[in-house]
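With one protein chain withheld, the remaining protein chains of the complex are depicted in position.
Think of it as A, B and C in the order they're written, each chain with its own count starting at 1.
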Amino acid sequence: MHLKNHKGLILLLFLLVIPLKIDSNYLYSTLVIIAIYSIVVQGLGILMGYAGQVSFGHAAFFGLGGYTAAILTTRFQWPTLLALLAAAILPGIIAAIIGRQTLKLRELYLALATLGFGILVHIIFNEGGELTGGPSGMSGIPNLTIGIISFDNDQKFYLLVWFMLLLILVGIYNLVHSRTGRALCSIRESEYAAENAGVDCARLKLQAFIFSALLAGLAGGLYAFYVSFISPSPFSFHTSVQFVLMAVIGGLGTFWGPLLGAVVVVSLNELLREIVPLLIPGAGGEYQIIIYGIILVGLMIFQPKGLSSIGRYFRLPLKKELKPEG
Amino acid sequence: MKNMSKGLKRRLGLALLLVISLLISACSPTKEADVKSTTASANEPYKIGAVLDISGNSSSLGVPERDTLLMMVEKLNSEGGINGHPVDLTIMDNKSDETESVLAAKTLIEKGSLAILGASSSGTSMAMIKTVESEKVPMISLAAASSIVEPTSDRKWVFKTAQSDIVMISKIISYLKKNDLNKIAFLYMNNSYGDNGKKAITAAVKDSGISIVAEEKFDANDKDMTPQLSKVKASEAQVVIVWAIPPSASILTKNFKDVGLTIPLIHSHGVGNQKFIELAQGAADGTLLPIGKLSVAQQITDADPQKKVLESYIADYVKKYNSEPNSFGGYAWDAFNLLVSALEKAGPDREAIRGELEKTQGFVGISGVFNMSPEDHNGLKEDSAVLVKVDQGKWKLIE
Amino acid sequence: MLLELSGISKHFGGIVAVKDIGFGVKEGSILALIGPNGAGKTTLFNIITGALPPEAGSVTINGREIVGLKPFEIASAGITRTFQNLQLFGSMTVLENVMAGAYLRSKKGFVRSFLSFPGTCREEKKIREESLILLEEIGLAETAGLPATQLPFGKQRLLEIARALASRPALVLLDEPAAGLNPSETEALTDYLKKLKTKGTAMILIEHDMQTVMEAADRIVVLNFGQMIAEGTPAEIQAHPEVIKAYLGEDEKIA
Partner (left out) sequence: MGEQLLQLLLTGLTLGSIYSIIALTLVTTFNVTGILNLAQGEFVVIGALIAVSLQGTGMPMAVVFLVSVILVGILGGLLERLTINRARGASSLGMLIITIGLSISLRGLALLIWGTDTYSLPAFSQGGSIMIGGAALNPQSIWIFALVAVTLAGLYGFFEHTFWGKAVKASVYNQTGARLQGINLNTISLLAFVSAGGLGAAAGVSIGPITMVTYDMGFMLGVKGFVAAAIGGLSNVGGAVIGGILLGILESFSSGLISSGLKDAISIIILLGVLLIRPEGIIGAIRERKI
């Protein structure tokens, strides 16, 4: 409503400026990766957490964005900003085409269909021949340039992606507190009742799907410009699963969940890489994988609503809550 | 809505905690990076880093590379290090993931690594290039794709130790010409290894009088290549060339025999380990392949400059790990020793190390004799490979 | 007539669910639909709201045919309903449930929602105020901030009614609104429905509590095994011999 409700976002804005004092490209790249994943998970959070539709195929949209940006800039010499826009729009269009039929499916069937779509797109990246560079991928993607600013180092890129993420967060805050947000929630809770309130569920689910594809595509485009090399392997089914895990770990249907999920998963990865070798000398990824899996399972058992809901434990009842009448 | 804003506040607490912990964890490497800038004392260790595909899809490459590096560092430090400086090697696992590869490279640079060895495969190596180029850190990749070091104008800081596919393919082409085989069937794995092989052979057979009459691919996960081979059988190919690694290369070799093909079968150096023969369960006999000299070290003439180096690497490795080393370990051996010899001359200075690496001449390694130049950041020629035949489960040099 | 049904039939497998049903509802009137369990009352609701397609017959609202329209289109034509087995939006608060019910009262779509601050939106403010008033009227105002699932069962029924009314429909279909309410709550509900009627909202009521039916309804339709066996004013129905026989049994009197 008022500024005070955006306190979290404003604080985040301050937090973004603090690291500028630190001269660590590693920190910046970690934060860039977190922001890129988080953008994908924001969209997925709307789709899964609000509209209640699962997708195991978002790595495909992420990849489509990446490849769109890469192909347009290296093969057709498009300006980078325009290519980034296209990277968001193309996956959106594809989502619009496939979504109407696919979203009729429910639960596990929808999971299977989106999984299939993800694998299909991955095959297209591999089989794209000259256009996609096949399994070897394509390198030499130029730096992203907006106006006269070229985002050619980690710090600049960090500012750009977090600024974008912040804008998206504000938008999502608006969205979930609007009529549309309530309608999305109502679809998740009861499609019957939502229809009876006049919500065109099919259309709204499709819009949420397109929205999530747009964000995934945008993130994919940013990824391509950031790493400047792209190949099919980061866009496999594993990545789709990773995105779903981030959304779930953070907490579905919560505002901070997607960001939290991306922060936790990426930091956990980095942390385990640092810590595990200290605990078990000479240990490689295998221990990390096991620990990662165990943490995931434990979280699902003991905190199935995601990490955001842990916040409740910190909450002291400031005002006596209204008690329902017996 | 009021409730929501309260929720926001509380959740923010948690978010804050996380961000702060992240900041703290990120600060520590920065401090280490500061240390590096102070003048090095006499026995200040030289920090080097390695990013390897230890787990994930390409782990069969990364593991022997890690083992080799650990062995080399131990040996070097016990012998007094480089000009009195011990080597402090940090090995990071990128889990065969390109994004993790980038992050691992940045961590290492942050920690003050003078150079980076790795990554193990083409994709993970390619992903690190932008980082090392912009941070100006020498990198020696252990992967084969020639696009890792070409064009050298864009790859000033990137080197690699594995032979490019073209080296291996020229070996095969000369064999084909000698035996008057000019209709080939080419089968390759549908990944960047196979793809690079395909690109190299397509370029190499152009204007050579050799034609590719059948071209088929298969997935790394495929369990049966009979369909592809039955197509080859129906073609008029005189020889089959396969660009793949085990296990699919082994499955293919078994299927090759099953469908009753009798024409020569030539594999790539990707099958250059005992595992390939073992998994093919007898079907590998008679298979030809170009390979680095490591596998046939005992069979090469004493006059070969590599002989001594190869034998000592094998001896060391067998002593430490009780198993034979393979060519991937060899790439790591080469990368490590190339770097060590550059460090000896250049000291702890990234720019100077890069310069020394580029000036490498006549360096005798496991994969061949390296002669680098500003135009060639691999430095290996056709003489670094030999053609071998599988004979009763053993490699047999046929030259 | 606001709503008109004619010749509505529907089978499930070989079983007749409803057969050749036809009746009308006037603006600002209450029609009660009674009959034993399995008589086809809820099926009729499902047909009117578009959840089930009828095999034959037509449903019109203000003369406009609505058979074949999707449920949300029928809702925007002015018909909403409550559910016998509650379909509340459990994770949302009481107020949010009503505001979600007021979906049709505002226009802002996905893109505009994303781009504009909720606080700056007049539409949003209006919806919130209206919803609070509605909650006040139905007696749920002090629970507005609670999650819907924390309400006791009876209040959840009231909330469903409030949600169905939030879009200001011309016609509300109420599926056993008094089930689970205690006598005083039932009485309050009956009063409220009557008040609502005077404001011009028409209702169809499925109810087993005869006192409520007789008190609130202007007209009554009696179903038995999918057939319409009687239609008339409460007084007529009370006196209808077939109704007494089929529906109430010999030894029970209509209150």
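Going forward, a residue touches a chain if its C-beta (ideal position, glycine included) is under 8 Å from a C-beta of that chain, and two chains touch if they have at least 3 such contacts.
These numbers were taken from a predicted model, which means no experiment stands behind them.
K.L.:
What are the shown chains that the left-out chain touches?
P.N.:
A, B
K.L.:
Can you work out which residue in A:79, A:116 or A:142 touches the chain that's missing from view?
P.N.:
Considering the complete complex, A:116 is the one touching the chain left out.
K.L.:
For the chain that's not shown, point to the residue among B:228, B:306 or B:337 touching it.
P.N.:
Within the whole complex, the residue contacting the unshown chain is B:228.
K.L.:
In the complete assembly, which of A:224, A:245 or A:307 touches the absent chain?
P.N.:
Spelled out, the listed residue whose C-beta touches the missing chain is A:245.
K.L.:
With the missing chain put back, one of B:70, B:181 or B:259 would touch it. Which one?
P.N.:
B:259
K.L.:
Out of B:50, B:63 or B:149, which residue would touch the omitted chain in the full complex?
P.N.:
Touches the omitted chain: B:63.
K.L.:
Contact with the hidden chain only, please: which chain B residues?
P.N.:
Against the missing chain, chain B presents residues 55-57, 59-60, 63, 190, 216-219, 221, 223-224, 226-228, 230-231, 233-234, 246-247, 250-251, 258-260, 275, 278-279, 281.
K.L.:
For the chain that got dropped from the picture, name the residues of chain A it touches.
P.N.:
Touching the chain left out of view, chain A contributes residues 54, 101-102, 104-105, 107-109, 111-113, 115-117, 119-120, 123-124, 126-127, 237, 241, 244-245, 248, 285-290, 292-294, 296-297, 300-301, 304.
Everything that follows uses one rule, which is that only the chains that are shown with their structure count from here on.
K.L.:
Which chain lies the greatest distance away from chain C when centres are computed from Cα atoms alone?
P.N.:
It is B.
K.L.:
Counting C-beta pairs in contact, which chain pair ranks first?
P.N.:
Max contact pairs: A-B.
K.L.:
I'd like to verify one number: the distance from the centre of chain A to the centre of chain B, where each centre is the average of its C-alpha atoms, in whole angstrom.
P.N.:
About 33 Å, centre to centre.
K.L.:
Please list all residues of chain A that touch 2 or more other chains.
P.N.:
1, 5, 177, in rising order.
K.L.:
Which chain C residues sit where two or more other chains touch them?
P.N.:
Residue numbers touching two or more other chains: 118, 145.
K.L.:
Going by the contact rule set out above, which residues of chain C touch chain A in the complex?
P.N.:
49-51, 70-72, 75-76, 80-81, 83, 87-92, 96, 99-104, 106, 108-110, 113-119, 121, 123-124, 127, 142-143, 145-146, 150-152, 155, 163-164, 166-167
K.L.:
Once bound in the complex, which stretches of chain A touch chain C?
P.N.:
Contact set of chain A toward chain C: 1-2, 5, 171-172, 174-175, 177-183, 185-186, 188-190, 192-201, 204, 207-208, 211, 253, 322, 324-326.
K.L.:
List the residues on chain A that touch chain B in their complex, please.
P.N.:
Within the complex, chain A contacts chain B at residues 1, 4-5, 7-8, 11-12, 15, 18-19, 22-27, 29-31, 33, 126, 134-137, 139-140, 152-154, 177, 223, 227-229, 231, 233-234, 254-256, 259-260, 263-264, 267, 269-271, 273-274, 282, 284-286, 288-289, 307-308, 310-312, 314-315, 318.
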